[in-house]
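Got a structure here, written out as structure tokens. Questions coming.
For this depiction, one protein chain was excluded, whereas all remaining protein chains were kept in their positions.
Let's turn to chain A:
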């Protein structure tokens, strides 16, 4: 009992003080449960207890009366487990994708401090928590002491990660691109699906260089898509930028690429979560010439979260691949043009073209790890 990790470990609280009673939610196994850092809306990070899909949620709710001898009248006490998607531009409509409730007490009176047990058995937690630019997905427990005028409410946020296992198919990405008669390159990345602590190993091979290149860099871009139909918002954020070549290459040169993902703030790829939002990742290869013109090629990669040592009591059934791949193979694809070069300098720019829509990678699912029976699968540190 008690506050193990210091202030904030139990998340937000509404009306839990200054009122006649204080609510505390204490989870079973809190001493041994792992925690995860989750971003808050204002950019800070908080540590929350980490749960996985299928795990049960049990514990105690302690109600402490502030004034001894005082009696607390209420219209019922309940605890809810909620999974919620909140779009920042539409705060009024929070979408609950999962909702469980347990009644702790019928309407009545509390004369002294009381403790209630709760147990949500094998709770489905289909998505991973996410705090983004325009959208937030969270899971939390909420205890409500219903009263005539104002309820007493306490919320405790939880972290949830979705784990996957090594995908059966993980072909490399290899393509020849360029601008006719000016620049031809062949780029290759060793995989199309990377886990969050993986290494991107690749190479750029120069087939034709008739422009004066000054340097080349690679960037990881997160694209968060919210909304649907005419109101689609795309938020691009450059997570990492990494110079891989300085100087002017000639024909026949190969430049190696090695990017360690563990150092960056990445989440797994999330596709159409509850039809509300997506989070996708792209590698952006950029060549810059002497006149600051930028030539770029964007390529989507799939990121997934690896679970590690699983206790033997667990069952792990990778979800079979749902969508067949199409065309994602080792063969070099048909010649594809880099879109018209766009310069950063105002003085020499092409007719403005937005960064092109990224290659739609076939949405083959990473096999998801699901249905945990008992015990807690541990994750890579």
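Note that a contact is a pair of C-beta atoms (placed from the backbone, for glycine too) under 8 Å apart; a residue touches a chain by one contact, two chains touch by 3 or more; residues count from 1.
Assume contacts and distances are computed from a predicted model.
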Should one name the undisplayed chain from "Interleukin-7 receptor subunit alpha", "Protein transport protein Sec24-like", "Calcium-dependent phospholipid-binding Copine family protein" or "Sorting nexin-3" using UniProt, the answer is "Sorting nexin-3"
Which of A:45, A:66, A:251 or A:271 sits in contact with the chain that's absent? A:251
For the full complex, which residue in A:83, A:167 or A:202 touches the chain that was left out? A:202
Full-complex touch with the removed chain, picking from A:45, A:210 or A:271, is A:210
Take the complete complex as the reference. Which residues in chain A touch the chain that isn't displayed? 179, 181-183, 188, 190, 199, 201-203, 205, 208-212, 248, 250-254, 256, 258, 289-291, 293, 340-341, 347-351
